[in-house]
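Below is one structure, written out as structure tokens, with a few remarks after it.
Only one protein chain is missing; all other protein chains are in place.
Up next, subunit A:
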Amino acid sequence: MTAVTTDTQEAEAQAAHEAAFDAAVAAEERIEPRDWMPDAYRASLVRQIAQHAHSEIIGMQPEANWITRAPTLRRKAILMAKVQDEAGHGLYLYSAAETLGTSRDELLDKLHAGRQKYSSIFNYPTLTWADVGAIGWLVDGAAITNQVPLCRCSYGPYARAMVRICKEESFHQRQGYESLLALSKGTPEQHAMAQDAVDRWWWPSLMMFGPPDGESAHSAQSMAWKIKRHSNDELRQRFVDICVPQAQALGLTLPDPDLRWNEERGHYDFGPIDWTEFWDVLKGNGPCNEQRLDRRRQAHEEGAWVREAAAAYAAKHGEARA
């Protein structure tokens, strides 16, 4: 058998794999870890899942900032449980990435080296207790809008992780809303605190859907692979349409003078987003970029001796690594 024949056979096998993959995606079947998949599909998923996992664990920081100051024991329990859920989401997602052959350690190293991103929303500070409510309502709310379609993502383990995660995120969103409602209906000081938080979190929440469709680097291919189902702008519009009546029910205003119902479109129109700010925060100039990453690196470095001890113990006693 000559090399040429082998090459031809490989090319044919490759074409058959690709055809089977395309057919499976077209038929809305799930791609599973053992299935053949294009390298670019795998790389794109790893990038997206890693970014999502990193967002879950970095996202613990702004809310953990208020655990020790929560104003009642009930609120403290809710907040601790929420932050714990986010750690759990991180675990599911790193596991989903592992099914694609990329270890958690490898992804964490990339995060710590600044070579992988997390959601820019977490580069804003939580300045008052009301920020905890605003994050639950708006940030978890935006996350749900983004993630519900991912429950139908073509990659099985990611889609299944998203089903579990979305259930918990919607719980967080309701708790955030309820917490803001209590503030809005509370004392004048509490109401002002809630309004201030919404004023600060509204625009960054809209930016969570990513750049406008024309400028989104990975969108088209992700849509074709059925990783992504809707465009950034579609999802952003959906989120605005959900939030406007909720803000009214909360007795709070959204900081956008251009926000109004458009009968013709059947949607709310909203004002221009400050994309300069978006790109600036993305590039590292947000209020907390350095702080978040430093804290993450520090926790990781300070924990190194603990992980080494666990590995050494496991090696001595023949147990599987934790």
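By definition in this document, a residue touches a chain if its C-beta (ideal position, glycine included) is under 8 Å from a C-beta of that chain, and two chains touch if they have at least 3 such contacts; residues count from 1.
Note that in this section contacts and distances are computed from a predicted model.
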| item | value |
| --- | --- |
| Identity of the absent chain, which is to be given by its UniProt protein name, from "Phenylacetic acid degradation protein", "Carbohydrate ABC transporter permease", "Heme exporter protein A" or "PqqA peptide cyclase" | "Phenylacetic acid degradation protein" |
| Among A:Phe21, A:Tyr41, A:Tyr94 or A:Tyr124, residue touching the chain not depicted | A:Tyr94 |
| Subunit A residues touching the omitted chain (full complex) | 57, 60-61, 64, 67-77, 80-81, 83-84, 87-88, 90-91, 94, 104, 129, 179, 182-183, 186-187, 189-190, 295, 298-300, 302-310, 312-313, 316-317, 322 |
